[in-house]
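Down below is the structure, laid out as structure tokens.
Just one protein chain is left out here, and the rest sit where they should.
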Amino acid sequence: MTRLPAPWGHRINRDKPVSFRFEGTKFTGFEGDVIASSLAANDQWMLSRSFKYHRPRGLMSMAGSEADTLVQLPSDPNVQADRHQISEGLLVTAQNVNGSLANDRDAFMDKLGRFMPVGFYYRTFMGPTRNAWLKFWEPLIRKKAGLGVLDTNATHQNYEKANLFCDLLVVGGGAAGLTAAIEAAEAGADVILAEMEPEIGGALTYRRDSSDLLHDLRNRATACPNLRIMTDTLVNGWYEDNWLPLIRGNKLFKTRAVEVILATGAIEQPATFRNNDLPGIMLGSAAQRLMRHYAVKPGNRAVVLAANPDGYRVALDLLDAGVELATVVDPRAGGSGGDLANALHTKGVKTLTGDITEAQGKKHLKSVTADGTRIPCDLLVMSVGSVPMWQLPCQAGAKLSYDQDHARFNLTLPDAPLHIAGSVNGLSSHDAVTTDAIRSAHQVLAQLDLPHRDIAGVEDTEAVLANFEPTITAHPKGKDFIDRDEDIQVKDLQNATREGYRELELIKRFTTVGMGPSQGRHSALAAARIVAKATDRSIAETGVTTARPPFAPETLGVLSGHHHPAERRTALHQEHLRLGADMRPVGAWWRPYFYGDKTDARCLIDEEVRAVRENAGVLDVSTLGGLEVRGPDAGEFLNRIYTMAYKKQPVGRCRYCLMTNEMGTVIDDGVALRLADDLYYVTATTGAVARVYADMLFWNAQWQLDVDVLNVTSAFSGFNITGPNARQVVEALNSNIDFSHEGFAYLEGCEGRVAGVPVRAMRIGFTGELSYELHCPSSHALTLWQAIMEAGKSVSLRPYGLEASRILRLEKGHILIGQDTDALTSPDELGFDWAVSKSKPFFIGKRAIEMRRNKGLPRKLAGLSFDAPRDSQDVPQESCLVLRDNVPVGHVTSSLYSPTLKKHIALAYVHGDDSDTGTQVTLKCRNGKRVNAPVEGHAFFDPDNKRQEV
Amino acid sequence: MKILTCPMNGPRNINEFQCFGPVKNDPDPATTSDADWARHLFRVDNSRGVITEWWRHVPSNYFFLAERNATTNEVIRTFTPQDAEARP
């Protein structure tokens, strides 16, 4: 393994060898090497096989973009070999090979190109039978699709997120970015500079004659206290109001910048000729990166294709590195490298005016044909032009236009706190780049109200030479790749236009050009040129395709970060666990389902039901929504929000609350306790309270009533003590409330103290039994609960869970909003006309309820019951259909077995004409069996409501 | 992430806010026909230009109005409901 002597290779530490394996073979590189550089140093140039034709591929840009350099790590597919640093023992394999990289069994695909013209898959794989695609062709193709292999056992990694704020974010740490950042920071701005490479300097780190400038900028940057430099940090997108994701390793920094300077540089473009994808053919900047960053000699005998001054600089670099230079080929008519060319001539290098039409070689470059002559070489370096790094500016609203005279793309910025500087702005020479950077910094300083100067735009004589417009003609034998990721050749684009796909976006979709990992970085310009020519339009008319985020591939882990779904626990969570509760999530809350051993669930739930029906039980209702409505207009406010009337509700009384939306659909229910003339305590369902609260405030923002609403859901906990012996329990509590029959009637409520705890007490419940609900501040919840349990000892008070509660409520036919109602349920469909005031002039939904009533009821919620063994499948369970002439007219919303009544009970929507008691309706069980049942009322147990009023 | 300026809390990330949709005028139930009432229920201003919407700053439960361009997403101004003359 030979490397160039220092100062070549400043990124590697020659004292620290690092060994790793590629395709099973051991390789040794140095600390600081990336996979591709250390392999190249060991003469391993081939890195992968191409997507479609399985052609040998190696590095081309060394900038981490093309699919050719994607390799597989054991738990990490599609890793960029030209950016990922090696580490001891790293296991690397090639992707998209069938067999081994060296002997890919699918390499024959390369010979089948003629059978697979562009879009061929749209024209075949359809027969012989109708499902041939699904059963035969697709599985075959799916096997060949994709690149890397996912490790479905990959271990969990840690990802973090943080926020950053700054006056100015400079994206890119090259000459332009550094200069701008320093200039702004020295003037007092708070600046962050983000650079994706491990070191700052950008092209200065590998370009010829750049080290002095870089040295100088480094020193100035280090001396700036208010300049934060983040290397290895990818700015991966631009979002509204200068919100930019900065990614460093596994961490996402969401950054808000007042101003942004994009100094993202330019992307060097490859040339188009037959076999331009062979390993050994690379961009000028790639050769320079190999040499200056990693001390890797890119080849032994080189041809340089130079259409701009940079090409000549690369040629000089190659000579310095001891590479034999066969020739420099300059495709520009009359083009010459000027002084740089003279320097080459004095070193004995010939330049040739002409073009390269073909390269030869099997797995590596062997020769090129330039102007009809074959020149043996193992390295071809291309410097033929570049495009501005358009992705971030375009995401931020910049427009890309084509300057025909200079054969280059230009960016025009939107009117926004956004600037570009340096080669992204079409500049090339050090002087021009520096001036441009200072100009942009002072624009920013002006916006930030910091000391600034006006600096004029710059002309760059060198930039004018940087690009030229090549004539791209399809090679008769093809394999002249425009998009290496997708194996797209010149003729593919031409043929696509002949098929009628003439718009660039259609061509992209039909041929997949630009859809691969490099997202058009190396194909967009050439594709635009080919399409413009093929459709007889200018490049300006052809346009370019949209740039969408992200800028470079980013992991889902870094985007999702440390994510946990929200969970809420009541104040008694630990207490329930102590009592052996089976806790389950209900919405965001964890609630007890029942208490005791899971294996006895049914038996325990039955016992809990029986305890309530025959003795006393207690339920934690802390998740219930609680709202305080306070103010002189509180009654009027509730009158408008809910369907019943509240203004005349006496203090100390509870009243049912039914909420409808403007469409007259039932959206919530609860109970309002009037605590004072100007204060109501209102409950709302657990799942809806947040919305009810927001809606209340929303309406009042319009009504402007003198009322305030407070969401006290988490502030209060609540317990419902229910059952024939409930009064014994509450009377045994140490309290100042008279819980007696005479002192505390059904639907009354009051404030008082229980066990030293301030409570709100209400005689309400969901079970149909004598019930007391005690609400208290959550900080006292445990004290109150323990006092209740203590007071309940004499009657063996039993805590019960959600399952029993559901049975108890269904036995009473109480509806559950969201389960027994849907997005169209009106109060009339529930038979709730009693809850809808006829005298109020207005409440939300009133008009719609009336309009719907006038149209007639399409369906109505009815009670149904079925005598069948408990485990029978011939009973309509929840969601089973109600049929009329075999047409679904409704469905079962709730269905359970009642241990109290020893039969199955259900609520179901039946056709509006079938809603009279006794009408027979037909239901379809889940097993398909039809059963009939007569319509009943909702309450199956104690229909006269005698028990709750005792 | 977009910034929205709450008249009470100042500029905040837009994910602190909840949109309650374009302002609707309240027709008088007494004088409005069924057809017009139905239109009132289901129709919302969906024009591509500037729309005036209700917004809520969720942590502070503050409701206010915003004029926003529904195509460019530019917020022209935010103001309080009390700003009566500002309402369209």
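Should a chain be cited, it is by its letter among A and B, assigned in written order, with residues numbered from 1 in that chain.
Criterion: contacts are C-beta pairs under 8 Å (C-beta built on N, C-alpha and C of every residue); 3 or more make two chains touch, one makes a residue touch a chain.
FYI, contacts and distances are computed from a predicted model.
Participant: Refer to UniProt and select, among "FAD-dependent oxidoreductase", "4Fe-4S dicluster domain-containing protein", "Carbon monoxide dehydrogenase medium subunit" or "Phenylalanine--tRNA ligase alpha subunit", the name of the complex member that is left out.
Facilitator: The UniProt record for the chain left out of view names it "FAD-dependent oxidoreductase".
Participant: Out of A:56, A:517 or A:792, which is the one that touches the chain we can't see?
Facilitator: The one listed residue touching the chain not shown is A:517.
Participant: I'm checking contacts with the chain that's been left out. Which of A:156, A:362 or A:902 qualifies?
Facilitator: A:156
Participant: Tell me which of A:15, A:405, A:454 or A:567 is the one touching the absent chain.
Facilitator: A:567
Participant: Out of A:555, A:704, A:740 or A:872, which touches the unshown chain?
Facilitator: A:555
Participant: What chain B residues would touch the chain not displayed?
Facilitator: Contacting residues on chain B, toward the hidden partner: 1, 15, 18-19, 21-22, 34-35, 38-39, 41-44, 46-48, 51, 53, 70-73.
Participant: Which chain A residues would touch the chain omitted from the figure, given the whole complex?
Facilitator: These residues touch the chain not displayed: 70, 75-78, 112, 114-117, 120-127, 130-131, 133-134, 138, 141-143, 145-154, 156-157, 159, 237, 239-240, 243, 245, 254, 491, 495, 498-503, 505-506, 509-510, 517, 519, 548-550, 553-557, 559-561, 563, 565, 567, 585-588, 590, 663-664, 818-819, 822-824, 848, 851-852, 855, 877-881, 883, 887-888, 891, 924, 926, 928.
Everything below uses one rule, namely that only the chains that are shown with their structure count from here on.
Participant: Would you mind pulling out the distance in Å between where the CA atoms of chain A average out and where those of chain B do?
Facilitator: Spacing between the chain centres: roughly 27 Å.
Participant: Going by the contact rule set out above, which residues of chain A touch chain B in the complex?
Facilitator: Going through chain A, the ones touching chain B are 239-241, 243, 254, 256, 662-663, 693-694, 697-698, 701-702, 704, 842, 846-848, 851.
Participant: Looking at the complex, which residues from chain B come into contact with chain A?
Facilitator: Residues in contact with chain A: 1-3, 18, 20, 26, 29, 32, 34, 37-38, 41, 54, 56, 58, 61, 63, 73, 81-82.
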